[in-house]
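So that we are looking at the same thing, I have put the structure below in structure tokens.
In this view, the complex is presented without one of its protein chains, the others remaining in place.
So that you can tell them apart, the chains are marked A and B in the order they are listed, and the count of residues begins at 1 in each.
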Amino acid sequence: MSTEAIIGSVISGLSTGMVFFLVAAGLSVIFGALDIINLAHGSFYMVGTFFCFQSTLWLGSIPGVYWWTVVLAPIGVALVGGLTERVFLRRIYDVHILYQLILTFAFILIVEELCKLIWGVGYHTISVPWPLTGAVSIGGMLFPVYNLFLIGFGIITFVGLEALFQSTGLGKTIRGVTYNREMAGALGINVPLVYTGVFMLGCWLAGLAGTLMAPMTVVKLGSDLDVLLNCFIVVVIGGLGSLPGAFIGATILGLVTSFGIAIVPGLAIVFGFLLMAIILIIRPYGLMGKRVE
Amino acid sequence: MKDFVKGITGINRVWMAVVFSVFLVLPFILSPSWLSITTEILILSVAACGLNLLIGYCGRVNFGPAGLYGVGAYATGLLLEKTGIPFAVAMICGPVMAGIIALPVGWFCVRRTSHYFALLSLAFGQIIWAAIHSWYSFTGGDDGIAGIRIPDFLFGITSFYYFALVIVSVCLILLWVICNSSFGKTLQAIRENPHRVEFIGINARKYLLIAFIIHGFFLGAAGALYCTFSHAIFPVYASFLKGNDILIPCILGGIYNFIGPVVGVAVYIFLSKIISAYTMYWLLFLGVIIVLVVLFLRGGIVGFISDEFSSIMQRRRIRGDIKG
Partner (left out) sequence: MILKAESLTKSFGGLIAVHDISFEIQENELSSIIGPNGAGKTTLFNLLTGGLQCDLGRVIFKGQDITNCYPYEVCQKGVGRSFQVTNIFPRLNTFENIQVAVISAQGKSNKLFSPFTNMAREETNEILESVGLGDQKEVLGSLLAHGDRRRLDIGIALASHPELLLLDEPTAGMSPKESVEITELIQKLAKERGLSLIFIEHDMNIVFNISDKIRVMHQGRIIFEGNPEEVKANNDVQRIYLGEEG
């Protein structure tokens, strides 16, 4: 491969990786605190893309419309998530994992059908917003601006989240609940509220990922499963419950997929799952994950 | 062998006779399309009951059961399509191949618990699917293979139905005996307390691995049957979505009863056919039903009925209607 192609793959891989990170971060954080693998997480991503599309329709031609949706759509997704947690998930926290998996899978079905009902089966597109259109020239090579933006945004989000968890009172509360739910409750922390909050945060991240990704791909049904499977791979590599792990895992997956597609297009799908299986076999807690028993 | 016979005779013979007779006369009552649906129900029952050996009895979730189901279908289908092997041999190769693949898959999976077991089994299921999907020259890839040869005596819905009925009955009886054996009871103990079970001399991993292989065998049997039923093999047989066709009926019917998955399959397929006839949003209804079952009816339909039955019996006993 030529240098240009390599760097192109790297940039493309990293920017996709950042989007994976945003979604996977949500899944990982939710698992860390709530011990639930939220299968419907990809669905929240997809709802994010649809909310983004819908907002652009509603807000019409006001200036900077896309940036308004970046603010609004994720909040909308977070609210849906909060409702879901409050009404449904709350009842199945201590139940056999099978029921958690099946319940969240049912959400996938319901969300997918509702999206079909509301927005139909067609594809929708959103154009790359000003001022991030076009490409920029660095060292004689062209890079799409939006990809660079995604990479930057991903890094900033990671730093921000890490700061939130490590340095703020809220973050400490969340970490306390993650490590020992009973102790946290005994210390007077309102654990159910923290659960709802963390879940909403996770959904907000997924919705944000959806909104940011929308200009780069099409808004369509089925994007939930694509994202979900990639998400699993990321959190397995990085370790469930670890934010830095999700960051590293997402970067690795983004790059592997990008180079995989460039080198061996046919087997790209196998790579991801092989990687996931290998990690689960040799090091199930991933690079930095929380132990589960 | 003697024990095996003892095991079979443990089944309530009256019920067996009644149920079997009903199934025997169905072709005279049902229309061909409904008979075909019944055949599908029978085939999926084997898969669901096989899967339930792992979920209900062992307490572990194989989240990618379609992988082994697909292996069974493809092993049988490819042998029938590409070689001249006798039909019976090809049929038995399906489940055997699935059991063989279940060995390494299970070996890795049983070393993990709960969430990681589920994720790893999902990964393996997807790897199998991806392999089938991508290996165009061998498996026909995305196109699959249609028009697979089956013996003449199996042409016709009614003849295939009886064939399937026999095979399914044998499979279910075998599974029943295994579930009610000391092995089955030991699996339940592993489910109830995987820690304690080691301290009564049980090597839990070994037992789980054997259970995994057996469950793989029956998943493969169902796959092989389906391949001969549809005269075709497609990668979708091994897909994540197909896996849910096997998993959901277990929950619907109830994982803690042997007959639960069978009831679940019947309800699942009936509902899907009926609701799909009226609306294109069948999956929405399914999603809602699943949510209701998980929240309110965790023992599934059979679990619910059996609980109700025992509390009625309990109440009658307390009131003195029944002695003891």
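The definition used in the following text is that contacts are C-beta pairs under 8 Å (C-beta built on N, C-alpha and C of every residue); 3 or more make two chains touch, one makes a residue touch a chain.
Note that the structure is predicted; figures quoted are calculated from it, not measured.
Peer 1: What are the shown chains that the omitted chain is in contact with?
Peer 2: Hidden chain, whole complex, touched shown chains: B.
Peer 1: Of the residues B:199, B:278 or B:296, I need the one that contacts the missing chain.
Peer 2: B:199
Peer 1: Just to verify: which one of B:50, B:72 or B:184 makes contact with the chain not shown?
Peer 2: With B:50, B:72 or B:184 as choices, the missing chain is touched by B:184.
Peer 1: Hey, which of B:160, B:207 or B:281 is the one touching the hidden chain?
Peer 2: B:207
Peer 1: Identify the residues of chain B touching the omitted chain, counting contacts across the whole complex.
Peer 2: 3-4, 6-7, 10, 177-178, 180-186, 188-189, 192-193, 195-196, 198-204, 207, 210, 214, 256
Operating definition for what follows: only the chains that are shown with their structure count from here on.
Peer 1: From the C-alpha centre of chain A to that of chain B, how far is it in Å?
Peer 2: Their C-alpha centroids are separated by 34 Å.
Peer 1: Which stretch or stretches of chain B touch chain A in the complex?
Peer 2: My answer: residues 55, 59, 61, 63, 108, 111-116, 118-120, 122-124, 126-127, 130-131, 133-134, 240, 244, 247-248, 251, 255, 281, 283-284, 286-288, 290-291, 294-295, 298.
Peer 1: Residue numbers of chain A touching chain B in their complex, please.
Peer 2: 37, 88, 91-92, 95-99, 101-103, 105-110, 112-114, 116-117, 225, 229, 232, 236, 240, 266-267, 269-270, 273-274, 276-277, 280-281, 284, 292-293
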